[in-house]
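All protein chains but one are shown in place.
As written, the chain order gives the labels A and B, with residue 1 at the start of each chain.
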Amino acid sequence: MPGEPQVVEQPLGRSLTRASDKAVAHDARVVNAGDRIFYLTTRALACCVMALAFLLVADLFRGSWEAIRQFGLKFLIGTTWDPVARQFGTLPTIIGTLVKASIALLLAIPISIGSAVFISFYIPKRLRPVISYPIELLAGIPSIVFGLWGLFVMVPVIRFIQIWLKAHFGWFFLFDGPAVYGVGVLSGSVILAIMIIPIITAISRDILLTVPRAQIEAMLALGGTKWEAIWKVALPYARIGLVGAVILGLGRAIGETMAVTMVGGNSFDLVHSLFDPVHSMASQIASEFTEATYSLYVSSLIYVGLVLFGITIVISLLAQLLIWKLSKGKVAIFE
Amino acid sequence: MSNENYASAEKRGGEELRAPARASETASNKARLEIHGLSAYYGKTRAVSNVSLSIQTKRVTAIIGPSGCGKSTFIRCLNRMHEVTPGALVEGRVLLDGEDLYGPGVDPVEVRRKVGMVFQKPNPFPTMSIYDNVVAGFKLNGSRDRRVIDGKVEESLKMAALWEEVKDALYKPGTSLSGGQQQRLCIARALAVDPEVLLMDEPCSALDPIATAKIEELIHELKETVTIVIVTHNMQQAARVSDYTAFFYMGELVEFGVTSKIFTNPEKHQTEDYITGRFG
Partner (left out) sequence: MTSDPMPQISTHRSGLRYLRRKSIEWVACVGMLLCTGVTVFFLLTILGYVLYHGAASVDWEFLTALPVPAGESGGGIANALVGSAMVVALAALMAVPIGMGAAVFVNEFPGAGLGRFVRFLAEVLTGVPSIVVGLFAYALVVRPLGSFSGLAGSVAYAFIMIPIILISAHEAFRLVPVSLREASLALGVPKWRTILWVVLPVSSRALLTGVVLAVSRALGEAAPMLFTAFGNPFWNLNLRKPIATVPLLIYTYATGPYEDWHRKAWAASFVLLVFVLVTSVLTRAFLRGKADE
């Protein structure tokens, strides 16, 4: 019964679960002592992974318990973060995180989907790696390097742009902020966008390459232009996977720490303009954790970590759900 | 193949019986498509070499031959779909009503509007409803008036003999239909653009016999309005549906003529071998 790996890929249908239960029975009915030991060992290691995951959640709850008892869910809507007064609320950082991640997505989606389409449909097959491999490399660059580059190269440029924008369009609320820092929401969003563009591009390209030629050719044969075939056929065909790619990018943008810590700013105020240097959840933990002097402070920071974890898990589950739907959808299309 | 079918094919072809077998001798006012010295390549491999023939207006022309003989490549050249494949190349001329499809400044997009195509496997767009599938091509150029589009959907589905089966389910996905219905949906989609020529690349190869019979019946009706070129590996099918038949072998056109003649009294020895099942 070793060769049925495809069972794993199947959606969790009722009948399939039955069939695989039989497989378990078969596997468990091990005659050979070696096989029995092997089964138990690998099972133990698999349980290890599960245990680590549960331990992670348990530890986050244990670490933040003091803050949870003290502030409860009001922590999420509290706008004061005052270590001296022992008063903690994390709404501004949650908003700061979401605002930066959203702007990053707005910047990244058109650029990365555009690049993916160009690579998949406009570049000859032989030349594809020449463009797409470097983009994959960009995805592998450590975030600390993005942070360093952002701090010393990008922030001065953004500061220049911000000062100009404020001088000419300062009446517009988004540009009515402290422009001279350079560090802030705009810088944080741009560096996040640069970091997630290669991720979204690489996944989208893989997905677009799975669009059947017959689909594209059908549109061409109807007298459609290449762009019409892409826009009306290929992109809709791949839409679920593309949304999945974007969600993975969003997850990365929300959880990203170092680069945002370095260029995103570190104040606790609510965001008012694009130039405000406000904390993200990750950057707040990173910059204050080792300076937290009493246990409620530490506990509050871990609470922030728990919230961050919760948000990324929801996003991750969403992406998994889409992938699951995608595999289900494929069955329907090729039946 | 029944005798009746055979006889009727002969009768239909009656007035054209004297139609010469070679394109060069054909009167051009009767030919919708004229192909002169057409060769097609994949990279350096030549799939079609130096083919000349003419396709008669509102008749069905079948292309037969063993697999790999270049018949599919040949019809993909007739609406410039061949060049969509990377590394593909075409030489020669294809005249649609006297105009070279490969002439300078001719846009393949416009060519494909005039010369429609139905593929081997039904390929309705899975993200679109039946309704949207039918007018996917029409909407690119045609009217945007809802009533005009509604009319077009009904007209095309009726032409493709699908209307009665789907008129109450127009907004279901195109992929919810059976294989044969999907293929007729693809035919409706191609007809909605009002092509002058309809190319069919083995349209029944993925279908069961009943669905195949329906498509063949449809082809009979369609030739009232459009010129049809059909590629098939099924000789009985070619004999049943076509007025003219071209036999391809190893990328070359071996013989072209009235279907009844090709199947009863072929001139070339190779054609006879193929028809009688001695190879292929």
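In the analysis below, contacts are C-beta pairs under 8 Å (C-beta built on N, C-alpha and C of every residue); 3 or more make two chains touch, one makes a residue touch a chain.
Quick caveat, the model's predicted, so the values are computed rather than measured.
Displayed chains that the missing chain touches over the full complex: A, B (touch as defined at the top).
Remark: the omitted chain is touched by one listed residue; of A:67, A:197 or A:296 this is A:197.
Chain A residues in contact with the hidden partner, per the touch definition given at the top, are 1-5, 7-8, 12, 17, 20-27, 30, 32, 34-35, 37-39, 41-50, 52-53, 55-56, 59-60, 62-63, 110-115, 117-119, 122, 131, 133-138, 140-149, 151-153, 194, 197-198, 201, 225-228, 230-231, 248, 251-252, 254-258, 261-262, 282, 285-286, 289-290, 301-302, 305, 308-309, 312-313, 315-317, 319-320.
With the whole complex as reference, residues 96-101, 103, 106-107, 109-111, 113-114, 140-141 of chain B touch the missing chain.
The working rule: only the chains that are shown with their structure count from here on.
Per-chain Cα centroids separate chain A from chain B by 49 Å.
Listing the residues of chain A that touch chain B in their complex gives 124-125, 212, 214-215, 217-225, 228, 232-233, 236-237, 239, 332-333.
Chain B contributes residues 79, 81, 84, 86, 109-110, 112-114, 116-117, 119, 121, 123, 125-128, 136-137, 140-141, 175, 186, 189-190, 193 to its touches with chain A in the complex.
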